[in-house]
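Sharing a structure with you now.
Here the complex is missing a single protein chain, while all its other protein chains stay put.
Up next is chain A:
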Amino acid sequence: MPDPDIPEIKRASLADDLLEALETPVLILDGNGALLRLNRAGEALTGYTLDEVTGRPIWEFLIADDEIETVRRQFLGCRAGNGPVNNTHFWIARDGRKRLMRCRHTAHRTDAGETGYVLVIATDITDQRVTEEKLTKSRSFLQSIIDASPVAVITINQEGIILSFSRQAEVTFGGKAEDVIGRNINILMPEPDRSRHDGYLGRYLETGEARIIGQARSLNAMRLNGEIFPAVLHVSEFQNGENIFVGFIEDVTDQRAAERQLSETQAQLHHTGRLGAMGEMATTIAHELNQPLTAASSLMGAAQLTLEKNTDERSARAIDLLEDSVSEIRRASDIIRQMRDFVRKRKTAPSLYDINQVVTEASTIALIGAEAEGISVTKNLQPDLPISMIDRIQIQQVVTNLIRNAIDAMTASAERHLTIATGYRDGMIEITVEDTGPGIDGAILPKLFEPFLTTKETGMGIGLSISKSIVDAHQGKLSAINKNTRGCIFTVSLPAGTRNGLSSQ
């Protein structure tokens, strides 16, 4: 029904104005698909002017060859049917560029029921499609990163329900994504976290106080088979209508085992070092005390023998007193001996070892912090060395001691280079530790391995003495020489063994 308040002419002009003001391309086609009208937005998009194309069927100029059939069929379908028809196809602009258009076709009939014209309202969705494609691409890109990640990635919602479970998560926790998605994340943690996790989430949502988000946290996690393992967890949060939490979980079982082994070896070395130091001290003290005791008891013995030439009663009494004194001296010596034995009589456990491995382990520990002190290290370990019958911990103690000495010796040197090498010479396996320090004072060199001799302010002077006694006990040799250039070389020689035991020495 025409609006009675708007004159006919005005109505036509209003529709015209509206059509031209629209930013959406609009086409009006006749029943055969020939173009009757193209608005300004349509001209702008296609590059054609209305005058150029009026009366031409659109598939002659606007539709790509491979889509002409489809578009024509849809057009005919629309003309025949009642409702509007939507379809998506490309338009080829005058300059040849393609635009993806979503078109809504509406057929308008004459009073006689024939198709008067078809209104095509088109939306350019080219950019939207590109964005969608990009999004899909970046989604799969992200997914591939997550799947390639060596760290398990799990997302949960604010109720703690698992939303996604990466491939590594499947490996780490030992279960399929489809079996855990939708379940509570607390199935992957042992008690007490298991019962408390819902509470953690609730508290965070309520108070906003983050206890774990944004920081790496060491904790225990649990595989689906119930096995508990040490893990490092990092949690991030993002908003997607609700709070989503992303957890990155790294299984550090192997790392922890390696750390534990390192610290155990370190502790063993410290323990052996301490015992060795005490043993060495005890031995030295025992020897130093035994000398005057020997002198005293011998002098008393001399006095006894001298007095025996007399036959009077007083001399006999004096001889008895001297006898008692000698036995007291012996008692003192016994006490010293027990003290020495207490720390020294440790059973050593010699076994066949690969010296290179022993040296590598010892140097790993001894070189901790060396780099920070600006020391460069070269290792020349000769492959295929014969194995050797040694007490591993004791030899590691010697190597550690020599390396620490070398590092200490270079603190004041401009050039700080440490060379650790192994080799084989004359039936002996050699370990050498070479530094670029000031070398050993000529006056000290002959006494180098005596106990309580030190050039360090804080040293006790027993390290080298212990090292020497250890190497001696292995039927080996520990020696030191100054280099012609700066620095010195310490050499440990140990008898080589064979697979069947020690070779003849």
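Definition applied: contacts are C-beta pairs under 8 Å (C-beta built on N, C-alpha and C of every residue); 3 or more make two chains touch, one makes a residue touch a chain; residues count from 1.
Operating definition for what follows: contacts and distances are computed from a predicted model.
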{"item": "Name per UniProt, for the chain absent here [options: \"Transcriptional regulatory protein FixJ\", \"Sugar ABC transporter ATP-binding protein\", \"Acyl carrier protein\" or \"Lactose transport system permease protein LacF\"]", "value": "\"Transcriptional regulatory protein FixJ\""}
{"item": "Per the touch definition above, residue among A:Leu50, A:Ile68, A:Ala296 or A:Ala421 touching the missing chain", "value": "A:Ala296"}
{"item": "Of A:Glu133, A:Asp334, A:Glu373 or A:Asp441, the residue in touch with the unshown chain", "value": "A:Asp334"}
{"item": "Residue, one of A:Leu269, A:Val326 or A:Ile429, that touches the chain absent here", "value": "A:Val326"}
{"item": "Positions on chain A where the hidden chain makes contact", "value": "286-287, 290-306, 323, 326-327, 329-330, 333-334, 336-338, 340-341, 345"}
